[in-house]
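Showing subunit A:
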Amino acid sequence: MMISANLNTYLIIAAVLLVIGIYGMVQHRSLIGILISSEFILNGASLNFMAFNKFVAPNPAVGQIYALFIMGIAAAEAAIAVSIIIAVYRKYQSEDPEELQDMKL
Partner candidate 1 sequence: MDINQVKKQWQTLSTTIEDIDYAVSGHDYNICLERDKVRDFATLMLEEGFYLVDLMAVHVTPAIEVVYQFAHFETRCRVLARAFVDDNSEIATIADIYQGANWHEREARDLHGVVFVDHPYLFPLILAEEDVDLKPLLKKEGTLKDIDAVRRKPPEPAPEPKTKVKPEGAEAKPEAAKSQEQS
Partner candidate 2 sequence: MKSYFSELFTGAWSLILGLKVTIKALFTPIVTCQYPREKLEITPNYRGHIDLVKFADTGTHKCITCGSCMRDCPSDCIVVDGEKREGVKGKALTVFTLDFTKCSLCGACVEVCPTKALDYSNEYELAGYAREDFHYDLLKRVEERE
Partner candidate 3 sequence: MIVYRYLAEVLFYALVCLTFAGGIMAVRSKMLMHAVLGLAATLFGVAGLYFHLGSPFLAMMQILIYVGAVCIIIVLGVMLGNTPDQLAAKNLTGRSLPLALLACATGFISLFVATISRTEFSPAKEKVGDMSIEFVGENLLLQYCLAFELISVILLTAIIGAIILARGGREGKTS
């Protein structure tokens, strides 16, 4: 049995991606860093979808479609997040989330 043909392998990889994402979110001190880390979590999720799609799901299109959705959402999220970050940066001249204390932009 090849390790690459095992569902659990992919699940572990996805879990590691998730953990990397969480770690990065906790550890990074800039908004962009946090955004980057969140991409890992999304990727982990879509890898899971694809793995289940391959090994478990009856309809092999579903997982792909979900992964596509995640990509779309990631793109939208990145666009919004980056524009928010730029707006925040304009306002505060900083990307450090700890310095953003006002509620109103």
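Throughout what follows, a residue touches a chain if its C-beta (ideal position, glycine included) is under 8 Å from a C-beta of that chain, and two chains touch if they have at least 3 such contacts; residues count from 1.
Quick note on selection: all candidates are chains of the complex that A comes from, given by their letters.
Because the structure is a prediction, the values reported are computed rather than measured.
Touch with subunit A in this complex holds for only one of 1, 2 or 3, which is 3. Interface residues of subunit A facing candidate 3 in the complex, by the touch rule stated above, are 2-4, 7-8, 10-13, 15-20, 22-24, 26-33, 35-37, 39-40, 43, 46-47, 50-62, 64-65, 67-69, 71-87, 89-91, 94-96, 98.
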